[in-house]
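Note that one protein chain is taken out, while the other chains of the complex remain in position.
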Amino acid sequence: MAVLAVDGVKKRFGGVTAVNGVSIALEAGRIYGLIGPNGSGKTTLFNCITGLERIDAGRVRFKDERIDGLKPSQVARRGIGRTFQMIRVFPELTALENLLVVTRGPRPQAERRGRELLQFVKLAGLADEYAGNLSYGQQKLVEFVRVLMTDPTLILLDEPAAGVNRTLLNDLLAAVARLRDEGRTILLVEHDMKVVMGLCETVFVLDHGDKIAEGPPGIIQADERVIEAYFGR
Amino acid sequence: MSVVVTPEMIGQVVISGILSGALYAMVALGLALIFGVMRVINIAHGPLLMLGAYVTFFLYSRTGMNPFLTVPLAMAALFVVGVLLQRTLVFRVVDAPELSSLLLTFGISIALVNVAQNLFTSDLRAVEYITGSWSVGGVALSKPRFIAFVFALAVTGAAFLFLKTTRLGKAIRATSQSREVALVCGIDVGRIHMLTFGLASALAAGGGALLAVIVAIQPEMGGVWTFKSFLVIVLGGAGNYPGALLGGLLLGLVEQLASLFLTTQLSEVVAYVLLVLVLLVRPTGLLGGRQT
Amino acid sequence: MRLSPAVVLPALAVVLAALVLYPFVGTGYGVRAMLQIFMWIALAGSWNLISGLTGYVSFGHVAFFGAGAYTGAILVASAGWSWPVAALAGGIAAALLALFIGYPCLRLKGPYFAIAMLGLNEVLRALVSYFEGLTGGGNGLSLPTLDATRAIYYVMGVLAVAVTAMTYAIITSRFGLRLMTIREDEIAAEAMGIDTFHHKLAAFLLSAVGPGIAGALTARDQGYIEPLSVFPLAITVTMIVMVLFGGKGTVWGPVLGAAALFVIQEIVWARYPYVHPLLFGAIIVAVVLLMPRGVLGLLQLKYRLPRTI
Partner (left out) sequence: MTLKGTIALTLVAALAGGSLPAAAQGPIRIGASLSLTGTYAKLGKNQHEGYQLCIKELNAKGGLLGRKLDLVMYDDQSLPPTAVRLYEKLITEDKVDAVMGPYSSPVSEAAANVTEKYKKVMVAPLAATTSIFKKGRKYMFMVISPAEGYLEGLVDMAAKRGLKTVAVVNEDTLFSKAAASGAVELAKKKGLQVVFTEAYPKGNTDFSALLTKLRAANPDVVAAATYFDDAVALTRQMKELNVNPKMYGVTVGGDLPEFYDTLKQNAEYIYGATQWEHTLPYPGNQEFFDTYKKEFAHEPSYHSAAGYAGCLIYAEGVRRAGSLDADKVREALLKLELKTALSPSSGRARRRSPCGPTTSPRARRASRRRPGTHDRTRRGPRRPPPMPPPDQTAGLRRQSRRSKIPAMSETTEP
């Protein structure tokens, strides 16, 4: 049974249809990729799932519950975490505080978990530094572990590899794989085809708001429509 | 003490509302320009209007010039003042959070008022040039207000034409839509900001010059105009220029009708409630674009 | 330059003791001036809670002051309540107003919120003038003569301490951090599961109570209020400038800003009766341009101090 079922979702901005009746279904414990040329509607689809955009048609179900129409915070609290294409850490909060704000339980435990996660991405020494003072890659990591603080069932990653160096990237990918092994579901938007092909089990391809292909990476790579979408004819 | 409202009375206040609405629109267009291009809320807009009114007053009382002919002079003078303000102070808060621009322009605003108090005294001044009214089908059409209305329409129309057709106007609109794109297209954004602030100050001054013929002039006259201009541009959709026209007429009408059916004291309340209702339904105003 | 509690707490105790004793040695004006500083600390501190932390600029915060002033004055004048109880009622009334107005207005963003709050203030003034049966309208409301300045001094002092203590408690809590995430990036905060609207609303309510009580106390102390004197934009701007001067989002910024700016204003006022608005305008411009983070904000950045300075 699908953890997340996106069913015929449409989103228009004025005259432009950004997402045109897209349906996808995600199973638990798997990694999915979402690819497509610039402007094909990937980030908008993310926003529709997480409640940042109100959808015009269709439905989004998460663990058998309608979540379209909910506020982003309600969606998040049901177990969907995400990162952003442009980093969105809270610059005037410290790295540790960035993690603390999303937690709810007793504070000492939360702090311990936060420091563990920072340790995990090798940022323990910078826990009390303002996030705005960190490097781009470090901020990216903070944003990544901030998602983990909420213990989400489904994680949406918007271009996790962009602007990250090789070593860091490998760590990150290893972490993603581990999350999958813990039974979480991951959907990632990525331009780096190596990452997508190496990590994802199923790939969805969007073009001009339409889903034009879906399948294992190997097959997608050979799909004519996909090649056409990317390179034109 | 209730007065029965007749259709003639409604006609009368509708006319009054439209007359003052055009003036609101003209003054508010300046505020909308600044907000659209720079995201700066200019509290000093009203005091700039006040300075424009004084230009007209002094030209009229010293040289006996026709006050309506002083409108372009007042606009030119305040264009310069606006450019200077932008170059020296305002440019520093263009990218700052709204709090900075609110406070900076508030500081400028009280300073301008105080300077005017000391230079021009707090004496009430007026340009007593034309009074009385034409009677149009039982409805009195105030002469000074009607002429001011025509001028306001003309100036507002010219401003729209300028924005729509000239290179500079297009550059201003481009900058207000996306500064990055404007930069990429080789538009000197700093210069556009200066011109915008100058133009906006000129529009305020034009409003002041026209008001000089209608109401009495004193250093504190501007404050209420800042507030009304806000109402207008938020109603119409901040940063949307035709919205300023719509908002101005709407505010003029609402104020007058509220005063007629309720009482003058509550007209502001009604205007505000309308504003909040509009914003709740359309968070960026009637003609506003998407919120980012 | 870390401040350890071992230094801070005794110093605070000394200051508090001095302030407690001050009414017995100070002149009438001195007491009233200190009382005003307490009031400004309470106002600036309260504004800091909503605007310093969440970044939502309340450009009409004096509305709560005025609402409290009228609630308190009406309860004293018409219902014969004792002023301390009426002051509490003033705080509650302000909080209710915040709840009522927060629901629509806190959905507005950035400048729209600022303008809506500015409008709220204008509207309250118009309404107070209109319902003259209750408020005396433009006549204002005159309270029976009562010399309670000293008692009000203490109550206002407690209020200032309470607002500052509350700021401390909030800033060091996760609730406070979440409020700051709204300032930093509201969309990200929402996407991280923070219910930004209700956080804003809570902060807004808390930020209304202090001005409400301060308004009621001021009404009792002045003995006379009228719409124009309890709803002026100048009060809002003054509290904002105080917070900016001291450092927004910090605990002691509003305290420092309130005291410093009040003293500067009093001096300028007395010396230059005809041009002090010009000077005040210049101060505002200088603060905005030269130190937008305020004195403590600068120190905080430079020396990496905690927000609790």
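Order of writing sets the labels: A, B and C. Residues in every chain begin at 1.
Following the convention adopted for this analysis, a residue touches a chain if its C-beta (ideal position, glycine included) is under 8 Å from a C-beta of that chain, and two chains touch if they have at least 3 such contacts.
The structure displayed is predicted, hence computed values, not measured ones.
**Q** Going by the touch rule at the top, give the shown chains the omitted chain contacts.
**A** Across the whole assembly, the hidden chain touches B, C.
**Q** Pick from C:Ala73, C:Val255 or C:Val287: which residue touches the chain that isn't shown?
**A** With C:Ala73, C:Val255 or C:Val287 as choices, the missing chain is touched by C:Val255.
**Q** Check each of B:Arg145, B:Arg179 or B:His193 against the chain that is not shown and name the one that touches it.
**A** Considering all chains, including the one not shown, the answer is B:Arg145.
**Q** Since one chain isn't shown, list which residues of chain C touch it in the complete complex.
**A** 3, 7-8, 11-12, 14-15, 18-19, 22, 25-30, 32-34, 36-37, 126, 129, 137-140, 142, 144-145, 147, 218, 222-226, 228-229, 232, 234, 252, 255-256, 259-260, 263, 269-270, 273-274, 276-277, 296, 309
**Q** Counting contacts across the full complex, list the positions on chain B that touch the omitted chain.
**A** So the residues of chain B touching the missing chain come out as 1, 3-6, 9, 12-13, 16-17, 20, 114, 117, 121-126, 128, 131-133, 135, 140, 142-145, 214-216, 218-220, 223-224, 255-260, 263-265, 267-268.
By definition in this document, only the chains that are shown with their structure count from here on.
**Q** Counting hops between chains that touch, how far apart are chain A and chain B?
**A** The fewest touching-chain steps linking chain A to chain B number 2.
**Q** State the chain with the largest centre-to-centre distance from chain B, centres being mean CA positions.
**A** Comparing chain centres, A lies farthest from chain B.
**Q** So, comparing each chain's Cα centre against the centre of all protein Cα atoms, which one is closest?
**A** C
**Q** Identify the chain pair with more contacting C-beta pairs: A-C or B-C.
**A** If we tally the C-beta pairs in contact for A-C and B-C, the bigger total goes to B-C.
**Q** Between chain A and chain B, what is the gap in Å from one C-alpha centre to the other?
**A** Taking the mean C-alpha position of each chain, the two centres sit 47 Å apart.
**Q** Distance between chain A and chain C based on Cα centroids, please, to the nearest Å.
**A** 42
**Q** If you look at chain C, which of its residues touch at least two other chains?
**A** Residues: none.
**Q** Which stretch or stretches of chain A touch chain C in the complex?
**A** 50, 52, 71-74, 76-77, 81-82, 84, 88-93, 97, 100-103, 107, 110, 146-147, 150
**Q** Could you list, by residue number, the parts of chain C that touch chain B in their complex?
**A** The contact residues of chain C facing chain B are 51, 55, 57, 59, 104-105, 107-112, 114-116, 118-120, 122-123, 126-127, 129-130, 233, 237, 240-241, 244, 274-278, 280-285, 287-289, 292.
**Q** Please name which positions on chain B make contact with chain C in the complex.
**A** Spelled out, the residues of chain B in touch with chain C are 35, 39, 41, 89, 92-93, 96-100, 102-104, 106-115, 117-118, 223, 227, 230-231, 234, 238, 263, 265-266, 268-269, 272-273, 275-276, 279-280, 283-284, 291.
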